[in-house]
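Now for subunit A:
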Amino acid sequence: MTDIAHEADHGIRDKKGGTTMTDPVVSVSDLRITFPTLEGRITAVDGVCFDVEPGGALGIVGESGSGKSVTSLALMGLHRGTKAEVTGKITVAGTDIAAASDRRIRAMRGNDIAMVFQDPMSSLHPQYTIGNQLIEAYRIHRPKASVAEARKRAVESLDRVGIPQPARRINSYPHEFSGGMRQRVLIAMGLMCDPTVLLADEPTTALDVTVQAQILDLLDDLRRDLGMSLILVSHDLAVVAGSVDEVLVMRKGEIVERGDVRRVLSTPEHPYTQALLDAVPRVDVSRAQRRAQVRADRAQERHQGASSAAAQPTAARPVAPGPPGSAEEEPLLKVENARMRFKVRGGLFGRATDFYAVDDVSFDLYKGETLGIVGESGSGKSTLSRMVTRLLRPTEGRITFEGHDITRLPERRLRPLRRDIQMIFQNPYSSLNPRVTIGDSIGAALRVQGETDTKKIRMRVQELLERVGLESAHYNRFPHAFSGGQRQRIAIARALILRPKLVICDEPVSALDVSTQDQVLRLLDELQDDFDLTYIFVAHDLAVVRQVSDRVAVMSKGRIVEMSHGDEVYENPQHDYTRQLLAAAPVLDPEEARAHRADRARLRGSTDAHEAAGSA
Partner candidate 1 sequence: MITYIIRRLFAGVGLLLIVSMVVFAIFFLIPRLAGTDADGLAARYIGKSPTPEAIAAVKERLNLDEPITVQYGEFVKGLVVGTEYDSGTDVIECSAPCFGYSFKTGTEVWPQLIDRLPVTASLAVGAAVIWLVAGVSIGVLSALRRGTALDRAAMMVALAGVSLPIFFTGLVSLAVFSYYWGIFPPGGSFTPFTENPIAWAHGLVLPWVTLAFLYAAMYARLTRAGMLDTMGEDFIRTARAKGLPERTVIGKHALRSALTPIITIFGLDFGLMLGGAVLTESTFSLPGLGKYAVDAIRGNDLPVVLGVTMFTAVFVVIANLIVDLLYAWVDPRVRVGA
Partner candidate 2 sequence: MSKKWLGLAAATTSAAMLLTSCGGGGDGGGGTEAEFDAGTTSIVNPSDEQGGTLKFAHSDQFDSLDPGNTYYAANWSFTRFYARSLVTYAQQPGEEGLELVPDLAEDLGEVSDDGLTWTYTLKEGLKFEDGTPITAEDVKYAVARSNFAPDIINKGPVYFSQLLDAGDYEGPYEDEDLDNFTGIETPDERTIEFKLKEPFSEFDYVAAMPQTSPVPADADTGDQYQTQVVSNGPYKFESEWTPGKTLNLVRNEEYDPETDPLTRNRPDKIEVAFKQEENDRDNRLMSGDLHMDVAGLGLEAAARGKILRDENLKAQADNPQTGFKLYFAINPNVEPFDDKACREAVLYGADKTAMQAAWGGEVGGDIATNMLPPSTPGFTEIDPYGTPEHKGDPDKVAESLEACGQEDGFDTKISYRSDRDKEKKAAEALQQALAEYGINAELKGYEAGTYTSEQAGSPAFVEKEELGIMAYGWGSDWPSGYGFFQQIVHGDSIKGAGNSNLSELDDPEINELLDEAAVTDDPAQREEMYAEVDALAMDSATLLPYLDQKALLFRPENVTNVFFGESFKMYDYSAMGLAQ
């Protein structure tokens, strides 16, 4: 590991072959960054070295805590004035970061190296127009430029990144743009002064798949057109795969692997990299393959006797099930023409207009199945899941559960049925009450349903805690003492304590790291077998949905545009939108990634202005 980190030759092989002898535009040598914390000084980055050639693209990949963001901030000299201690040599566009004066650093920022951050909503000042912020970015480095000049340049920049009607929209505020557009604005801002290096830290994490693809395409374009170097930092290997030449894998502050992206992703040398790759949900791996893999792993664990979660016998299930439940069997859940209408205030003079979050959705769900619902933000998938659990009352349509029509049932009669339908939410941090111990959180459901014997409650809760991979001793701990993955397990336990029949998982793993994500998905899988559960799995990540679902429904703008058995949807998409989604999904194979990119460009070219205005 360390040998690789301190390799003498830091030259990167250029894609076109042959080494270039120009100076690297970014050069990092023996970088160490420590922070003081309550527990003492922790080392976030330990002995990192790398170079970036002019025009080159470097990807830095790692999970949370790997030190990748800290490293990228160091490149901008943004640790100055904080308590962080930075040692080592960093040279960016000829400036030695450590030795440079404050003035020199400021002159460099935005000018030689520009940074695009993760969350575009909070990264832009909400109270100034984007024009104001763009112009500011320009004039600070070109003080002699007039406002009109800067404005012209800003409009050009916006145009370059694909903002429609830039001359008009330059006067808009950040909140008036959608997520993807905001990210483009941030990129435009970064480009104002023609930087040599563009540093993008998780630029697409908060964005929808199609938008993500667009942004990555844009970055690629810009790189080629402007001859700019790109450093792309991400936790998602697939995101990095199609956009960089070289990749660094970081773990706990160290570089564990580096090299050409194709090589690293196809034949990783370090076990960590391998593990990371294995954990990434692959959109091209079928469900059946996945299940088989999981079962094999499980058997191995049990064999080794190291499992703490195998208390109960697992029910054997056929490896490649056809659609579970035959046509004669009654569906567990039947949704017919469900619609959810919201009234939107029409401003001062306008009347309220109707907005249908869910528009005429119908499907059946059989016992033991997993239905995956995939869609981007605004597709209505979350609203639909809430309608099924009756957290919302459908405006029109019918929802039947186990033969009972629950569409308009009053709360009192609904209560007993709530045992049978449970939900697991997305955000493990906010879905648990921080003031209540996890034992109480989980046990609350039992109490609500009428159970009074505290001993019994406690016993059942502790049983379940162990089942989901925690310890019964955790009963009295508070949520903040657990990691994200653990919290999600708690949420799962909470959902399962009542032995429901139907569990709706609303983006249960999107907020988790890749490896944790994998573990939780495996757990859900096991539990489905053991507890005989039926799942509705809602997510925006195509690969994840493919892995877990028997059937997949694709939603867009409140409607189901396509639904069929899992693999069908992925291998033989019928609807344009599905095709678009699939084309946008990041893939791990760099070659394939480029192919997809070309596809997208073609699709885009045919519907250029239309798309840009409508989506993202």
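In the analysis below, a residue touches a chain if its C-beta (ideal position, glycine included) is under 8 Å from a C-beta of that chain, and two chains touch if they have at least 3 such contacts; residues count from 1.
If you want to know what made the cut, all candidates are chains of the complex that A comes from, given by their letters.
Please read all numbers here as calculations on a predicted model, not as lab measurements.
Student: Looking at this complex, which candidate touches subunit A: 1 or 2?
Tutor: 1
Student: If you look only at subunit A, which of its residues touch candidate 1 in the complex?
Tutor: Contact set of subunit A toward candidate 1: 76, 78, 106-111, 114-115, 117, 119, 122-128, 136-137, 140-141, 173, 175-176, 186, 189, 345-350.
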